[in-house]
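Subset of chains shown; positions unchanged.
Naming follows writing order (A and B), and every chain is counted from residue 1.
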């Protein structure tokens, strides 16, 4: 099976501290999946550190393009840390573009990425990686257990959707914002790439990295989005 | 004044033939604007040649990511032709990423680009260039004379909008498609970057390159989109 996994940056931090144990947990889980014979790429978000630095950049008066670059740099730092825990099985360099990612995929190793370009979220990068590697599944690990009809942190009455279509997702996302660092779970670029690539996606609660094994075994966890 | 100009690829072709005279016309107009002291970047689309090759790539069974790459390569070829007509004033290399474009802008010369990355239209590239160079205006030259309430080629009753907000534009675009080679005038990424960068945009009929002078002089042509 070929998997493109997005690990939300907020999973890698607790407040402003790096969540050392969870990072180690992800490294262990991902290594096992690789040794089980699955093909893997992992895209890591920027998380609270990115948000914090992007806010500082805004206070400095930086343009949104620079704010995006700041967020991308932080996501690449996070990717570097994860890749260095996987240095026996991961490609040792963090690709900084689609072209470099293609070349890294040619190595047969796990490719770990952060962001690529201003104006593109790390979920969109994971969708592009899925397309590049002809993935069977895109897994989005975040800190809620699926896609809700509204943001469950603000709307307690929101309902989780066990299954939805890309069309449904698109409608939900259409109100999102492209301001750097505030990308929600999905943005429209990601949805469009996912849709055109016809890759099924599952959104899962990644606070426990073992959820990835459940996904592999076909257990029904989180929300599943079908082409 | 600083201008980021998008020249639609379909303006550079007549059927499958390169529109040699129009390309020369754009080169002459752009050179004059540069010598008048304006800062300029130009992003060129792929046009019918891109569309034709993308269709062939689909018949071959290539993934959408590869189709995007094909379209990007063609837009870069078109950019190479335009840049070589401007070799006294343009940066001599066509940047292939946001990072290379930043470096090219540092030269003080006209930067000519095609596409950058799969999943991102050339209009989005023009919006990113506008953001990078802190442009005063984004000009989109196409083969209709502005933004209509619907595609005027299919809906003769559609009306041209002389002025609209980004919010309006977003609503109009929301039905677009991310399939490679069929990007319409705008896609949602472009709109979001334009919106966050707070750069006014004008959409003009670029069949006559001299329209760029009218834009510079503040004449009311085409449609104007305000932040």
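In this text, contacts are C-beta pairs under 8 Å (C-beta built on N, C-alpha and C of every residue); 3 or more make two chains touch, one makes a residue touch a chain.
Predicted model only: the values in this text are computed from it and were never measured.
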Inset, instruction - May I ask how many copies the whole complex comprises, since the file places only 2 of them? - result: 6
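As a working rule, only the chains that are shown with their structure count from here on.
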Inset, instruction - Starting from the mean Cα coordinates of chain A and chain B, work out the distance between those two points in Å. - result: 30
Legend entry - Residue ranges of chain B in contact with chain A within the complex: 63-65, 96-99, 116-120, 124, 127-128, 131-132, 134, 174, 177-180, 188-189, 192-193, 195-197
